[in-house]
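Shown here is a partial selection of chains from the complex, left in place.
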Amino acid sequence: MNAPQKRSLTEPYSAYHRDALPEEDKELAHVERGSPGGEYLRRFWQPVALAAEVGELPKRIRMFGEDLVAFRAKSGRVGILELHCSHRGASLEYAVCEENGLRCCYHGWLYGVDGRVLETPGDPPESTLRFSICHGAYPALEYKGLVFGYFGPPENKPEFPIYDSFELQGDRLVPYYITYPCNWLQVHENVMDPVHAVFLHTRVTYSHFAADVWGELPAMEFPQTPTGMIYVTSRRWGDNVWVRSNDIILPNLAQVGHVWEDGAEPKEFSRVAITRWTTPVDNRTCRIIGWRHFSSDADPRGLADERQCGVESVDFFGQNGARPYEDRQKIPGDYDAQTSQRPIAIHALENLTRCDIGVATLRRLLRAELRRVANGEDPKLSPLRVNGLVPTYTHDTVVRVPARTGASPATDKEFVREIGRRITEIVVGGDHHTDPSRTERVRAMIRDYSAQQRMAVA
Amino acid sequence: MNAPQKRSLTEPYSAYHRDALPEEDKELAHVERGSPGGEYLRRFWQPVALAAEVGELPKRIRMFGEDLVAFRAKSGRVGILELHCSHRGASLEYAVCEENGLRCCYHGWLYGVDGRVLETPGDPPESTLRFSICHGAYPALEYKGLVFGYFGPPENKPEFPIYDSFELQGDRLVPYYITYPCNWLQVHENVMDPVHAVFLHTRVTYSHFAADVWGELPAMEFPQTPTGMIYVTSRRWGDNVWVRSNDIILPNLAQVGHVWEDGAEPKEFSRVAITRWTTPVDNRTCRIIGWRHFSSDADPRGLADERQCGVESVDFFGQNGARPYEDRQKIPGDYDAQTSQRPIAIHALENLTRCDIGVATLRRLLRAELRRVANGEDPKLSPLRVNGLVPTYTHDTVVRVPARTGASPATDKEFVREIGRRITEIVVGGDHHTDPSRTERVRAMIRDYSAQQRMAVA
């Protein structure tokens, strides 16, 4: 499967000559059972619901186009079962949570979290039917307010990976999700598109993040990392240089820095504001689900609001479809831009430019990985661990390094880009990854580098 | 056409290995024109609307996937016509009821209840077009507040059958209907599933019928009758034995006993609480339509409420989708269990057990009958008549027969089953069917039998 050919219009007023619409890039975008993308994504633990939603009542969910139910036995264990009872098909969203499992409302069959049939109480006690069949179940677990499932081949189930940013001291992780009526990929790849922040979030209507620095077109780099890739954006802001990286952990986990960063005050290796998976509900629906990180140093301007984070809601602008249509037209947000790229964006109609290198790189990495899995190999996983934690790379760093005296704008832009490259080397490379004090060590290295640069400039 | 093969999962956490979903059992479930099930069901009069709905304005209806209009000419006669005018296709739901027919709003064509074109008033008087064509019509009649249609081959139109339970003295028949967004069969076969009453209606959440006796797993039998089949459930309740039968008159008529029975007081051959057809609106929609029977002896605890019976409503728990989703999750009813078996239940995914013998028997009978019709034979009809009335078998009977002294629970359950069998022989067999005083005769026979048993026990 290769991406379809593109044919652009080249004349004014030529829409009449538009060919029939090409198909979407099925290899990358489709997620149903047996699709290359779906099989690849199934090899990773995926969050499916807020733990708070999986309480006394079962929660109907949908993943990879399958209808399922997540539930919590009274013992506290969570389970993910196929929606329809193995007996007569009644939906388990109407079942009752019991001590050790979920009991179907219709004839009382009781299922364990693993799908074992524990009781078929309408049958005589000597019935052995329940030992010969299992209800469809997927492994499930709960972590920091989210319920996760593993939807891949049982023999390939990976350890649940814990990233360093999940366990940062002083961070409060608040779970939330937002459902998007479109394919997962176009939502996910937006994280590797720093240019949309310049236009969508700042220049085209007004500054969604209340800081003009976002409207500066940055120097950009898109290096790979042991877990995937990051973007590196570097901007001059007065005597400061702001270097920012967002992190994609393949396939569908992203970490985003603080949206209210304004580049005003020096900081080194300030960490994650959002950890989010973009999960494949079905080919035409996805869900951003994860945590907002709250900590005092991450919100110097006091604009964050934990109370807005939860079901279909988060505390920054334009992330869901709840606003009236005309308001969304006047000041569109991420939700409007991304869902409107068609239910499944058609790559063959795009005209990618230099500002889309991040998106193109991500697609190339995903395609390589899903083909690897389709060929029977394992997906690439990070080889690094710090006390069991996998290092991540999202950060905002602001260093006070004025432009060199007399430098032209072009020369300074190269200087700024060079600062971004060097800081990225510090963050991604080096031997600090297995150091329990990684954060402090990286910060010190950046401070040293920054001081050297200031001296060189002066 | 045979039912598709089933393949069950047999390992915990094995949902990943689920095959692609098999198809529904089309032979049994589908109802569109030319389908075996549809052609079989078309051989019987089917209720389509409440008479009260077919008044000054035509009533748009849908049956067997066809769009139709039921109407009442001012003469009082009811008719069922194809929805779209034979002239230019305008919908006859916008037509006007006149003395002898229905007049299309668009150009005034007038149709009789039989589809004859009575007027084409835009044409010159000498026009003969109206003699050369007929509008599509189905035979219709009105009976006890319901409008019925016959949708089968004209040459096979049966007499409208009147069952004894339609004409019981002291019974008030109150018409009602409820539309279900699912195939007719899964709703209909629930009548032959007495075990769901134990679990859905009693044990799993709480007692919908306010009587714990429903939660006792009964001895069960599923004998055939001259018109179809019944279930026989027999339960020990203190010194009493409660024997209950619900009746399926093939293909899609069911009669159900009283839902507020509590087994407390002796009664013999107490009759019908609900007469209901489950009609095929289309493959994925059906309608329960019929009557609630109201009489003083049928409601000793005063829980029935005639005012709740009508359009999309009936006077007992859980019969429609009007409750909020969360309430339906907390205490699901028949509507929730049955509609959630998928739009068309997939038999190949079921695991039927001994508690599903009634459902399996009903499917076998329906399949035999629809194949008979597909082969050009007539469906089986009851040969019995009492003054033109066809006997039916639904009843609740409570006899005071204590357990034999010293009998073990297992021995007593066999005794209870034997009492159920014998009472069923009295109700279904014998020579009383053509006796105008059948009811009294059956009751006397049961009383005799009950007295003998009491004596034998004592």
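To keep things simple, chains are lettered A and B as they appear, and every chain counts its residues starting from 1.
Keep in mind that, in the parts below, a contact is a pair of C-beta atoms (placed from the backbone, for glycine too) under 8 Å apart; a residue touches a chain by one contact, two chains touch by 3 or more.
Quick caveat, the model's predicted, so the values are computed rather than measured.
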item	value
Copy number across the full structure, from 2 displayed chains	3
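As a convention for this text, only the chains that are shown with their structure count from here on.
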item	value
Distance from subunit B to subunit A - Cα centre to Cα centre, in angstrom	52
List of subunit B residues in touch with subunit A within their complex	8-16, 18, 20, 195-196, 198-200, 203-205, 217, 326, 328-330, 332, 336-338, 340-342, 345-346, 349-356, 359
Residues of subunit A that touch subunit B when the two form their complex	33, 42, 57-58, 66, 81-82, 84, 86-91, 93-94, 96, 103-108, 112, 114-116, 120-124, 127, 129, 132-139, 151-154
